[in-house]
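Complex shown without one protein chain; remaining protein chains in place.
Up next is chain A:
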């Protein structure tokens, strides 16, 4: 680390962007911190998303981008600007590009704290599909909770799979 801290910094760097990086390592974390220290508020800290885990086939999971974002935030003692769901930014990108009317739009997703939360926060109808990370038991837990932030994770509807929507579209 003493050597890494002596490596020259690129004078043009104005932002640190944390995305999914299976080659994440201490040396990179160190560099990120150096740029953020050098630039202060003039160096942006941006994270693509906060997902804790990514599902693999067969039910295994690997750490998500959210873990790497947290590591950088903790080292730098500052909060990243998050692009991805459930943040406003990514919703605005889609909504403004395509003139979306929230009341006539359905958000379909498998993750409560990103897909469903975003849909609920921005007035979309929300539909949970059970082919991904979330189980019905988890939803029931949030539904029965007294906590309002947990209630905002509850979708309007659910399907076992998005294929279940086909019959509704047949002529």
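Methods note: a contact is a pair of C-beta atoms (placed from the backbone, for glycine too) under 8 Å apart; a residue touches a chain by one contact, two chains touch by 3 or more; residues count from 1.
Basically, contacts and distances are computed from a predicted model.
Novice: Report the protein name recorded by UniProt for the chain absent from the figure; options are "Exportin-2", "Calcium homeostasis modulator family member 5", "Chronophin" or "Histidine-containing phosphotransfer protein".
Specialist: "Chronophin"
Novice: From the listed residues A:68, A:82 or A:107, report the one that touches the chain absent from this view.
Specialist: Spelled out, the listed residue whose C-beta touches the missing chain is A:68.
Novice: Even though one chain is hidden, which residues of chain A still touch it in the full complex?
Specialist: These residues of chain A touch the chain that is not shown: 1-2, 5-6, 21-27, 29-30, 33-34, 37, 52-53, 61-64, 66-68, 70-77.
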